[in-house]
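One structure is given here, and the rest of the page talks about it.
Every protein chain of the complex appears in place save one, which is left out.
Showing chain A:
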Amino acid sequence: MKNNLIAISAIAARDMTKLFRDKTRILASFIFPIIFIGVLGTSLQANLQGSLPYNFLTFVFLGVTAQTLFQSTASGIISLVEDRQNDFAQEMFIAPISRYAIIMGKIVGETAVSLVLILGILAFGIVTGIPLNLPGVVKLIPFFLLIAAFGGAFGMIVMANIREQRSVNQLFPFLIFPQFFLAGVFNPIKQLPLPLLVASRIAPMTYAVDLIRSVYYSGSPEYQYAVLFNPWLNLAVVAGLFAVFFTAGTYLFVKNEKNR
C-alpha cells in the first residue's frame, strides 16, 4: 500500500514536471478559454444582455472553467497512449505496483495540472473584470478537483479501447467538441429538439458544467435561470460516472494491454 502511494505521487509529479517544461501546452490551454470568453462571450454579451436575467459573461466563464478542467484532464490521461507508443509505459507496467495505482497516479497528476491551468484562467477572468463573487469561486475549489478527476476517468474509458495516437487524434475531437454545445457551455440547454435534448443529457460534460454553475449560483436569484439540475443530482451523476469510468476504464485498459 505504501509503495503504491509513493508510486502514485511519483507518477503524478512527473506530469506536473512535464507541464512546466511544455510551454506549448501551457499556451494552448490559455488560448482556448481566452478566445471563448474574450471574443465569443463579450460579443454575445453585448447582444444578449438586455434580455437575460443573469450576467452572460459570468455564465460563460463558469462553463468554460468546467469544460477546460474536464477536457484538459481527459486529454492528459490520453497521453498514456503516447507513453505506450514511446514505450515509456513499459517502465510503469513492469513495476511491482497495482495497475490501479498507475492510472490513479495519472489522474491525480493530470488533475493537478488542470488545477494549475484553471488558476491561471481564473486570474485572467479577475484581471479582465469578469463579474465574479470571490466567496462563490472559493466554494468551487473542491468541485474543480472532482470535475478534473471526472474528466480523467472519461479519458480513461476512451483510451482503454484505443491503441494508437493517430486514432486518438482523429477520435478525440469528435467526443469533445459536440459536448461543448450539448453541455451548454455557452447557453442553458432548456429547450431543444428531442434527439438533441437526449444527447445533451447523455453527454457527461453536461453534468460537470452544471455542477459548477449550480454550486456557484445556489442561493442567488440567477439560480433558476442559469442552472439545469439540483447540485446534489449533478454531484451524484458526476461521482457515479467517475466510479464507473475509472473502474471499467482501468480494467479494460489493463486487459487490452495484456491480451494482445
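We adopt the following convention: contacts are C-beta pairs under 8 Å (C-beta built on N, C-alpha and C of every residue); 3 or more make two chains touch, one makes a residue touch a chain; residues count from 1.
Everything below uses one rule, namely that contacts and distances are computed from a predicted model.
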item: Undisplayed chain, where the name is taken from the UniProt record, one of "Xanthine dehydrogenase YagR molybdenum-binding subunit", "Nitric oxide reductase subunit B", "ArsR family transcriptional regulator" or "ABC transporter related protein"; value: "ABC transporter related protein"
item: Absent-chain contact - pick from A:Leu27, A:Ile94 or A:Leu194; value: A:Ile94
item: Among A:Ser9, A:Ser43, A:Thr128 or A:Asn187, the residue in touch with the chain that has been omitted; value: A:Ser9
item: Residues in chain A touching the chain absent from view; value: 2-3, 6-7, 9-11, 13-14, 17-18, 21-22, 86-97, 257-260
